[in-house]
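Here it is, the structure in full.
Every protein chain but one is kept in place in this view of the complex.
Chain naming follows the written order as A and B, and within any one chain the residues start at number 1.
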Amino acid sequence: MGISTENCFMLKTFRIGGIHPAENKLSAGKKIENAALPAQVMIPLAQHIGAPCQPIVKKGDKVKVGTLIGKSVGFVSANIHSSVSGTVNKIDKVTDVSGYKRDAVIIDVDGDEWEPTIDRSDTLKRECRLSSKEIVEKIAGAGIVGMGGATFPTHVKLTPPPGLKANILIINGVECEPYLTSDHELMLEKAEEIFVGTEILMKAIDVKKAVIGIENNKKDAIARFAEISKSYPGIEVQPLKVKYPQGGEKQLIDAITGRQVPGGALPISVGAIVQNVGTTFAVYEAVQKNKPLFERIVTVTGKEVKNPCNVRARIGTPFKNLIDIAGGLPGDTGKVISGGPMMGKALPDIDIPVAKGSSGILIIPSSEAKRKAMKDCIRCAKCVNVCPMGLNPTLLMDLTEFQIWDRAEKQKITDCIECGSCSYTCPANRPLLDYIRLGKGKVTGIVRARKN
Amino acid sequence: MENKLIVSPSPHIHSGDSIPKNMYGVLIALIPAFLLSLYVFGLDALILTLASILFCVVFEYFISKFILKSEPTISDGSAIITGVLLAFNVPSNLPIWILAIGALAAIGIGKMSFGGLGKNIFNPALVGRIFLLISFPAQMTTWPAPVLESATDAISSATVLSQLNLSSALPTLSSMFVGTESGSLGETSAIALLLGLIYMLWKKIITWHIPISILVTVAIFTAILYIFDPQPQYNPIIHLASGGLMLGAIFMATDYVTSPLTKKGMVIYGFFIGIITVCIRLWGAYPEGVSFAIVLMNGFTPLINYYTTPKRFGEKQKNG
Partner (left out) sequence: MNVILTAVAVLCVIGAVSSAILYIISQRFKTIEDPRIELVQEALPAANCGGCGFPGCNGFASAIVKSDTMDGFYCPVGGQTTMDNIARILGRTADVSIKKIAVVRCNGTCENRPRTNIYDGASNCTIAAALYGGDTGCSFGCLGLGDCVDSCLFDAIHINPETMLPEVVEDKCTACGACVKACPKNLIELRKQGPKSRRIYVSCMNKDKGGVARKSCEVACIGCSKCQQVCPFDAITIENNLAYIDDDKCRLCRKCVPVCPTNSILELNFPPRKEPKEETAKAEA
């Protein structure tokens, strides 16, 4: 269908707040390279929002690439597959991205033997004859989760609550986090596959329209997608103005459809379902190639990094191995972040394994890593102006500090999407989001306790 | 690992914005008005401004060091702004000792007694100005004629607003816009102040809500009066261009600490400042009411903050 016609030159964006940090896409245009297989992988059993998996292998078991090793328990959970072939060494607690020690399956790598059901060819397979239900089952079986970082199980998102039905699918190719380029590279190299994935997702939720939103700093991807979209009826490409946090689900829906999801509601309440391009590609591979989710693209980047790059890494590979591909940990390293600089998590060490939600490894030099001293609030209202949810961050921080939970609830603290725009902007260097996150957790707990 | 990694919650980058950056931005925006005051009032303007900055900074330093026993915060530039604004609000022939008292009132009472920058309720420079206006009414309301008109000696001349009330001859509108009429140091030139506003908007130091809502309110309110009774004292253009309105609306009412946080609140705040200003100007005892209007609304700022909320995402759904 080409670029959405009525807004060819008018770039869309969301309406409230937003910031524009320096993009620093150092690894843009770097072809995806395959990371060498590590000697040992540590595959965490909790790589998604929801209940951790139950391990179904034990010490000494032989596994192949793609073998199911963790079975999902409960509805909001996702299967976990082996990313290598070899022998299970043990199931032990390993520090993962959460910063805590949690159960992981540790496998000693031996060769690279894949499950025979997986189609390893590169040929595009466009046709999909499965029914909507079969597609969702296949996605659930492959253990696919939101790969933008939220790691919400995809099959749950594709199963809307009874009575609600989507009428538009939005594919998130925004990648609004500075530094990260993994989605961008994937869009350039696997464009056709992403379109097929989109078609499959449209079929799964039975919608006739899909929009792929891409920020305007990825002009090559927009051009390529616009070209391909001509042969995919129902799929449109929408260039978007560069503004953070456009990749936020609610912001993206607002930018593309002009519908605002009310506070506390799911996107489906305005008839939209959002999937990341990485997830869409994983869906393509799972449905068309029978390949479960056991590898992903990770951007390894940073101002001091010798060779910022995009690598395809097996889940469970230690971050250290990927950093070595990018030229090793620079001498001047202050912080290592899993994800982007705005919402990523700083890591206490670099032996942490790659998980399904690891979109990038960002190494920040020590000069930029330390926060500046916090000053008193001067009430400049800049945080209020940039908040994309229309909240009053400085007030919410005060309410949290003084533990006034009832007012914090009335001030919609639970609407916060933790994008970090407030802390980013604050001229007094106040840790606004640190406190709001704390208050949000407390208030959510209070609300939940009241309901029960 | 040889060097330990730093761990902190997200976000991991910062805009680099800081309190000094904003404060010095405001100072840059004040430069056109300052240059014009030099042109109009000569060396007096320079001496007065420098003295005022010096007093404010020194008072802040000593109060924070010896009374509050805290780290002096003079480097953030806020005391310099208070100094400049205080000087801009007094006549150029004001004795220096009176200015020193004003600076002490501004910094001591207006700012540090509340705990320093960020905690004060009222705009410090205006506290200083009002303190002087009430304590030294004669010195504060006799303005020297601009050096341009009578270079030989300074004869006291009235400001446009006091002339309005006396219905004597008015200076031309163009001189009011450029700023060659008499008045307090920094308030005479509407154009120089507007240049400052444009700079601050461009640098995103302030948003348009407060200054524009004040100016528009004053313009509309006086225009309505002017339609019913076309007397010169109701002329909206004279009201906009004269006295401290521009200075107040652009530099004093927009003070971060004492103005509301939300855009709705800012507009309400600006609206009432406009109304009160015109009321005091036309029917009050003082010829000029901007400072009183701003300080009055400063007092209402916490209340406005309490009752206004930002525009929430998804609250009023406008489905496209």
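As a working rule, a contact is a pair of C-beta atoms (placed from the backbone, for glycine too) under 8 Å apart; a residue touches a chain by one contact, two chains touch by 3 or more.
Only a predicted model underlies this, so the values are computations on that prediction, with no experimental measurement involved.
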item: In the full complex, displayed partners of the excluded chain; value: A, B
item: Residue, one of A:24, A:47, A:95 or A:238, that touches the chain absent here; value: A:95
item: Selected from A:234, A:258, A:271 or A:348 as touching the chain missing from the view; value: A:348
item: Candidate in contact with the missing chain, chosen from A:218, A:243 or A:437; value: A:437
item: Interface with the undisplayed chain - residues on chain B; value: 1, 4-9
item: Chain A residues touching the omitted chain (full complex); value: 93, 95, 98-101, 345-346, 348-349, 369-371, 431, 434-435, 437-438, 441
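One rule holds in what follows: only the chains that are shown with their structure count from here on.
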item: Complex contacts: residues of chain A adjacent to chain B; value: 16, 19, 21-22, 99, 178, 250, 254, 257-263, 265, 270, 333-337, 341-350, 362, 364, 366, 368-372, 375-382, 384-385, 387-392, 394-395, 411-412, 415, 418, 420-421, 423-429, 431, 433-434, 437
item: Chain B - residues contacting chain A, complex; value: 1, 3, 5-15, 17-19, 21-22, 76, 115-119, 207, 256-257, 259-263, 266, 305, 309-315, 317-320
